[in-house]
Each structure stands twice: as C-alpha cells, then as structure tokens.
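Mind having a look at this structure? Questions to follow.
Complex shown without one protein chain; remaining protein chains in place.
The first chain written gets the first letter, and so on, giving A, B and C; residue counts start at 1 in each chain.
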Amino acid sequence: MNVLRSLVSPRGAVFLLLVLLLIAVMILNPSFAEPGQLMRFIQRVAPIAIVAIGQYFVIIAGEFDLSQGSLITAQVIIAGNLVGQDDSRTIPVLLLMVVFGVAVGLVNGIITTLLKVPSFIVTLGMMLALLGGVMWWTGGAATGNPADSFREIGRGGIRDVPFLEFIPWAVLILIAWLALGIWITKLPLGKSLIAVGDNAGAVDYAGGRRAWVTTRAFVISSLSASLSAVLLVGYAGVHPSVGRGYEFIAITAVVLGGVVLGGGRGWIVAVAAGAFALEALFMLLNIAGVPSTLRDAVQGVIIIAAVAYSAVAFRARRKRGPQTPPDLTTAEAVSTSTIHTEKIRGD
Amino acid sequence: MKRIRIDSTVIVLGILILALIIGAILIGTVGRNFLSPGNIRDILTGMSVLGLVAIGQTLVVLGASLDLSVTYVISLASLLGATIMNGNPGNIPAAVAITLLVCAGIGLVNGLIVTVLKVNGFIATLGTGLILQGILNTNFEGSSGSVPWEFQLIGATGVGPVPVSTIIMIALAVLVWFLLDRTRTGAHLYAVGGDPEIARLSGVRTRPPLIAAHVLCSVFAGLAGLLLASRLGVGSPTVGQQGGYALLSIAAVVLGGTLLLGGRGSIWGAVGGVAILAVVDNVMSVMQVNPFLKDVVRGVVIVAAVAVYSRRAIVRRRPRFGAGGTRTGGDDAAKAAEHEMAAAASQLADTTTAAEGGRA
Amino acid sequence: GCTTDPSVAPAESDSPDESAETTEWFDQELFDKQNEERGVDPQGPADQPYLQHINAEMVDTAEFASEGAKKACFANASISNPWRQTGWITMNEQLKALQADGAISEMETRDAQDSDDTQIADIDYFIAEGNCDVFLISPNSTAAMTPAVERACETGKPVIVFDRGVNTDCYVSFIHPIGGFAWGIDTAEFLIDNLEKGDKVVALRILPGVDVLEHRWAAAEKLFDEAGIEAVDYFTGADPAEIKSIISDELAKGDVQGIWMDAGDGAVAAIEAFEDAGADYPVMTGEDEMSFLRKWKDTGLTGLAPVYSNFQWRTPLLAAQMVFAGQEVPKEWVLPQKPITEGELDQYLEANEGMPDGHYAKFGGEDLPGYPTVWQQRQIP
C-alpha cells in the first residue's frame, strides 16, 4: 500500500511512468522481458542516463548546461580522429578526453560564476563554439571509427553470463556512475550544490566557495558528457550528429525525475529513472509502430502530461495534507513564494 | 533623487556601436563598403525575422517563462499562410487572419500549460514544440502553398535601403513597447515576472499577463513565419528550424539586457541584441568566414556581450567612501532625508494631537 | 522613395494553382524520365564524368562570351553534411585549377548555413554588391529559392544552378545527377532482386521534406509495394545512435532482411546492430561514403552503393568557363549517376585509400591540384 502510494506521489511518479511504459513494451513485444533484451535496453539508456546525471548536478545548483550535446559530439570526433586504428592510443586519448571535458566544464563554470553570465547563455555559447570549433578542426567529418579496443567500452561486455547472457560494460559503467553520483550527493559538495540552488546567499555567508562549488557541477556535467561520448563511440560509432540534442533529452529526463528547474530540490535516482522512462518511451513508439512523423508529437504530449501530473498531484496533495505521513509531505513541498522572492532578489 | 544606474539598454547600444565600428573597419579591409545600400539592406533583412521573434520572446522572458516552440510556430505559420493564400491575392487577409489566430491558439495552450498546469515554461514549450513538429511532419511534405506577388512585396520591397519588413518589425516593437509601458497588462507582466507571489499579494491576477505574453509570443512567431513565407514565396515546414530561432531569440533577448529570471528588461534591448547578431553575421559573411568558424564567433560574441554588463547589472549598495576613504557624498540624499523624516514625524504627530486633543 | 526589387514581378510562368499541389512526392512523369535516363549512355569525355551529360539539349551562350578572368559568386546552401563538405573541397580545388588557367579570377562565397532566408539575402547581396560575372547557386530548397534566382537572372549575368533545382528556367544551366527517383529505382530493384516476397526492409531516412531525399524514398516505396516487400521507414537525423536503437528494436520485433538508406551516414551503426543482436547480415543499400564501403567490404554483406554523384561540384565552375568561352552547354545538365556494385567495390576502396570515413568515393577530383592530401585532411577553406 505504501509502495503504491509513493509511486503515485509526485516524487515517485517517474517510477510509475517507467513501470507503465515497460509493461506496455512487454505487452507489445514479450521478448523484451528476456534478461538479454533488458540488458541491451540498459546499455542503450546508459549514455542518456549518464548525461542526465551530470545535468542533475547543474540543475540542482540552479543552472543549465546546454553544451552537453555539443561536447559529446566534440569528444566523439576527438576519439575518432585521435585514436584511429592504433590500440595503444586508447588510454592517452581517454585521458585527453577527460582533460578536455574538465576544461570545458571549468570554462562554463568560471564564466557563469565569475563573470555572472547566466549559464543558459554561457552554455548556449559553448554549444555553438564547441560544435563549430570541432567541425572547423575536422572539416566536418571524422576520419573514421577508432580502434575496437576503444569501442569495446561502449559496445562490448561480459558474455556468457548465466541467466543474464550478456552484461554490457555500459551497464556496469552506468551503475558505477550512478553510485558515484549518489555518493557525491551525500558529500559536502552535493549538499552545498543543492544549498546553492536553494539559497546562494546563505552559502556565501556561510563561507562556502560558491563559485568553485558551482564550477564543479559544470565539471561533473562535462565529465558525464565525456563519459557518455566514450560509450556512444562504442555503441554507435563516430559521426558529427552523435550527441545532437542530448542536452534537451538530459534536461527532460531530469525534469521527469521531479527535479525543479531553478534548483534546490531533486533526487538523483529519480533522474536516472527519468532517463529510463524517456528511452522506454522512444522504444515503445518504435515497437508500437507509431508513424515516424507522429513520434515527436506523442513524445511532447507525454512529457507535458508527466510534468503536469507531478505539479498538479503535488498541489492536490498539499491540500489533502493530513492523511500523508509528515516526513513524506515535507519532502515534497515544491518551491513556495518566499524562495522565489529570495532568488529574484538574490541574483 | 533619482539614483542613476547605467541602464543595460545603453550598454547594449554601446556594444552595437562598437560592433558597427569594428564591422565597418573589417569590411573596409576587404575593399567593401559597410554603409552601401546593399549591405545595409543585408543587415536589416537579417534583423527582421529574428527581430519579430525576439520581440515576442522578450514578453515571455519578462514573465519569467521561455518559449522554445517558436521555431515550429514559425514553420507552421509559413505553411498555413502560403497554403491558404494559394497564390490568390484575394486570400491574403483571410490567410493572415487564420494564421495568426492559429498561432494565438498555440500561444494560449502554452500559456495555459505554464500557468494552470504549472509546467515550467522550458519543458512546456519544448513539449508543444515537439507536438507541432509531429503535426508538421505528418501533414506537410516539404514546402507547399504559394504566396501571391502582392504579399511577396512585403519581403522584397524597401524604402531606400530599408526593407519594409524591418519597418514593420520596428513599428511592432514600438507597439509592444507601448504595451509594456502604458498598459496594465504590461505592468502586470513585469510584476508577475519579477515575483508572482508579490504580484498576487498586490492584487494582480497572475495568470492573464503571462498567458497574454505567451499568446503574443506565438503571434509574433506567426508574423515571422508569414514574413518568411513572403520572402520564400512558399511555406516551408523547416524554415523555423533553419534559422534556429528559439535559442537565438533567447540569446538576443538576454543580450539586450533582459533578465532571464524575468521582471526586468526592455524591447529595445532585444532589438539591439538582434542588431548585434545581425551585424556580426553580416561582417562574417562579407569576410567569407568559414561557416563552422562563424558558429564559434557567434557563441563567443553572445557570451562576451552578455558578460560586459552582467556583472555590472548586479548593483549592490551605494558606496559611501571612495578609494582612499574620501566621502563620495552619495549618501547626502539619505542624510538629508533623516532630518526630513524626523520633521515629518513630529509635524504629523502635532497635527493629529491637535485634532484629537491629546491621547492617553 | 519606394524601391521595389526590380525583379520582384509577377512570375509569368506559374499560375497559382500549379505550384500549390506539391504535397505528394511521387511524380510518375519524373519517375519515368529518370528511369529512362538510368539506361542512357552519357555523352562527353569518358574519363571526366563531371563533364558528361545525358539527353542534353544544348544552349548557345555566345552572348556571354568575353575575355579575361571572371569573378564567380557562389551562393551555397551549406556545408553541413559530409557530402557537401567533400563537394566543397573539390569545388575549391577546381577553382584553383581554373584560376591557374586564368579563367576565373576569384570566387566569392556566401554560405547560408541551411537557411532559405539567409540564402535569399545572400543572393540579393551578390546582386547589389558582388560585382559578379557569374552566379553559381546551390539552392537550399527548390521553391523558396525560385524568386531569388529569378532576380539573379534579371541582372543579365549567367546563372548556373546545381544540385537542387528551382522552379524557373531562367538559368543558363542547371547541373544535377539523374536524381532521387533513379536512386530509388536502383536501390529498390537491387533489394527486390536479392530478397523474397514478404521479406522486411527497414528504411532509414535522414529527414523529411527535402525533395532530393523524398524522391528516393517515393520511388523505392512504390517499388517495394509492388513487389510485396514489407517496408517500414524511420527518420533518424543521420544519428548513428538513433539508427542503432531503431534496428535493435526492429530486430527485437522480428527478422529484418533488408536495409535501405537514403544516405551513407550511419550505415555502420545499422550493420553493427545486426552484429550485436547476433542476426544475419541484411541485404543493404547505403551510399558511396567510405564508411559504408569499408564496412561492406569487412562484412562481405550483399550490398549496393548508389551515388548522388559528388563530382557534380566540379561542373558549375567548368560550366562557367565554357559559358565565358561562348561554348554551348546543356540547359539541363544531367550528370551520370551510377551505383557502385559489389564488383567495383575493391577498385573504389583502393582509389580512396587514406580518405576519411566521411569522404565520398565518386568525388571525381583525382586530377585536381591538391589530390589527395586536401581531401585526406579535409581542408575546408
């Protein structure tokens, strides 16, 4: 009963949505319930879930990262052009990608925090500049797919596992990244990030290094995008359109996960669930044979409906109050006016 | 008493002038004339469509929302306009009216989703954008319709080097400026964007202004779509995406000094922002900059231009002392006020006491 | 005073209702024409496919004949995909060759970055400020660019259009390979020949609404339909991740025997989806992009690489040279468009050794100055 209630609650809504979508997929295509298929599904979600996890840290701090998609593209092309067919370059190039990811995150973060340019604009600029820059550098086309050892990360896995058949590396990487993310949310850094999103002024007066805290969120986001790029190089291969639109998919997943745009509230696990729900939706549309022209429309309706459901369900719940256990309700109270006031004044 | 603050619109103007000067010099170096009629027309034409979108976007952003669906509204409007006109000049009024009505309807839906369903503007319009894209892809295969010559004139005629479309855009900007400055809806939009709870406590109904902003934003996107139809001669299901109008218009609006969080900003800033982007684009085109590099420059210019004033826009308190501890005299007004306040209190006290004949 | 663009005049040719009905992509007449052109042996130098033409009706250009190096103004739609990038590199090398010959002095290029509106402005700018001797236009879209092209024609300077067409014939020459229907017929026939009735083909398309691309699918879909092949189509945005997901889902639903693509981008991802699912390789048509050719070779699948002849990027400048020399050129310059078959695969792989994956095998620039490094390093001006 309690499980059911928290599923219907706004915080659990994304899990309910995910369950519904998966059930729908399984009804239409029973083979999906096989463990092997499930593993492949998780493998496919991994890049999206990882960018969403990165985006989560930026959004709870009250910022946006629109440069994720372009960064993925840039990293994918870097991998394609620099690794080539030379296995021995895999490790150095991976390191280079980490450095590049960190650099992009630092630039985003520093311009946002020190120059006080809204992150929406900073990362929009970064999105244009990164994509343009990498296309300029490569003349628009990657040399080719990198060596298989590099691609193995996103494509391969542990084979012949009993019951599961196949465990893609991507699944393990996703689990590790999510665990890392959960761990960060428990660290002072995670707590500070959410506090910055809630009330930046309080963090300033508490002696927090707000600029550095926020900058690290951008670095986490960029690193997530880079990791996602590594997986995508393996999964899909090198192409300038890999990563396109991922920033919006990530933001959508984060919002589906119940995170408030503007910061200060949200649960990282729900964000991962949001990414799964989104990809399950895409898959459902494929499997249900919805005409390709109509898919966007269906997707739009479901996103709005899901987010509206949380918002409306929350308000209804707030009115109903008494029946719900206090700890649950307090955790759900979405931004009230005072917070908003402080934000406007604070910035 | 009015405390002077460097208005961001002024800074935008400054940046624009800087861009014009640098542009003129750069264009001079390749042996072209920046102020030639053809070039001026190129810049102004580049401003018209984005300008219309940015005007609408300004309204939404002032209300602390966003509209990412404008791209698809533009495409839809160009198609609706062109197919209804169907080459027949007699259909123009009906086509324009129906197109704008449909756009207004989309804006209304956006506004209702944002205000009634309480979905964040970013997500709401991302969603409606997707829905519109689906509708476009399902119902239109490629460009269709035909715009009669009379309507094409709007996009191709000019007064001297100034295209009619630019004049229309500026005229509408004046109208919107008037709306923001001189109507209740405008005042309430600033209030709702500034702080919806304060607006509510002050007796403002918070939904109508934001809904109106969304409706107008979509209508302006519709106008942009019609203008594009007039220039293209046909309607196109991708013309909105081609221009990347959603993100560029937001960039232009912020570039123009409007706060992304709402509540502060101006239409002229947005027009200035659009002009900056148009000048930069024009200069790069004349210089034949590599198209990929153009995007890099655009990205850098947008961030750099916003950076110029974003720090400055956050004014804290008036300083009382200058560098070496010298008084700046900035507080004189407040100091004078101290005494006035005291005087006012005692005077008021006197009058009431006199009136009431003392009080226990 | 009011200035109206002199050329914005009521278009004499098109009556309103004619262009309104353009929503159905399939066009039997065009289908038949292109089908016929597939079988025609092109005229012109055998080793210079970019100068060959099919069923050409030549026009006299004596009126444009004049001495000296000329300035070309090129309104490009974009270089936003590998096909256009490859062509753009080739075109610039061709320019160098013609500059060396003294035929062309310079080429001023404006890139519209995929925007109709920008390209219209670009053409208008050229008309007003460009001092152009010849206009080269690669339209971003057919109908939308028609008025602007007409305005360029009004200047009296020669106008050469290539790749996508326009709804007017005021140009001196319109250069293009046979077309989308021919592509669709080539590919569909190949798949039908290699598949059984009732087999399933998944069609991976890039995006809707572009005529060149829509024609390919319109022809193929019709033929599949007639042959009793089950075909489902998806728009992928050329994103390999999307392609891989789509194929994976299709394979989860049931067997897929054929893949039809309207581009080469992402072919590798499609094939890998079969590998990862442990399914048999499909019969497949991609494009002459190196990534597909290489993967085709590696896997040994049954395939065909239709081409949308990339060498057409050389032709406009050469046509301009011919026009100024007063030589006659085809009004509609239909370039050959011959798919690469399994038998020719090795030959093209060898010829394009060292080229990047996004390179097109039939780029046709082997005799140009920068070959091969400029293409290998993808040096874009």
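Methods note: a residue touches a chain if its C-beta (ideal position, glycine included) is under 8 Å from a C-beta of that chain, and two chains touch if they have at least 3 such contacts.
The working rule: contacts and distances are computed from a predicted model.
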Chain not displayed: protein name in its UniProt record ("Hydrogenase expression/formation protein HypE", "Sugar ABC transporter ATP-binding protein", "Fumarate reductase iron-sulfur subunit" or "Pimeloyl-CoA dehydrogenase large subunit"): "Sugar ABC transporter ATP-binding protein"
Since one chain is left out of the picture, which of the remaining chains does it touch in the full complex? A, B
Just name the one of A:Val51, A:Leu71 or A:Ile194 that touches the chain not displayed here. A:Ile194
From A:Gly181, A:Gly264 or A:Gly300, residue that would touch the chain that is not displayed: A:Gly264
Which of B:Phe122, B:Phe140, B:Tyr190 or B:Phe220 contacts the chain that the document leaves out: B:Tyr190
Can you list where subunit A touches the absent chain? 187-189, 191-192, 194-195, 198-199, 201-209, 264-265, 318, 321-324, 326-327, 329-331, 333, 335-336, 338-339, 341-342, 344-346
Since one chain has been left out of the picture, which residues of subunit B touch it in the full complex? 1-3, 5, 178, 181-184, 186-188, 190-191, 194-195, 198-205, 263-264, 315, 317-325, 327, 331, 333-338, 340-349, 351-353, 355-356, 359-360
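Rule of thumb we're sticking to: only the chains that are shown with their structure count from here on.
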Looking at CA centres, what chain is most distant from subunit B? C
Higher C-beta contact count, B-C or A-C? B-C
Per the centroid of Cα atoms for each chain, what is the distance between subunit A and subunit B, given in Å? 30
Centroid from C-alpha atoms only, then distance subunit B to subunit C, rounded to Å. What do you get? 39
Expressed in whole Å, how far the mean CA point of subunit A lies from that of subunit C is 37
Give me the residue numbers in subunit B that touch at least two other chains, ranges are fine. 137, 290, 292, 294
I need the residues of subunit C touching at least two other chains; which ones are they? 79-80, 208, 235, 380
For subunit A, which residues are in contact with subunit B within the complex? 66, 111, 115-118, 120-122, 124-133, 135-136, 140, 248, 251-252, 255, 261, 291-301, 303-304, 307-308, 311-312, 315, 336-338, 340-341, 343-344, 347
Would you pull the subunit B residues touching subunit A in the complex into a rising list? 113, 117-120, 122-124, 126-135, 137-138, 194-198, 200, 247, 250-251, 254-255, 259-263, 290, 292-296, 298-300, 302-303, 306-307, 310-311, 314
In the complex with subunit A, residue positions of subunit C that touch it: 79-82, 85-86, 89, 208, 232-235, 237-241, 243-246, 248-250, 252-253, 265-266, 268-269, 272, 276-277, 290-291, 294, 356-359, 377-380
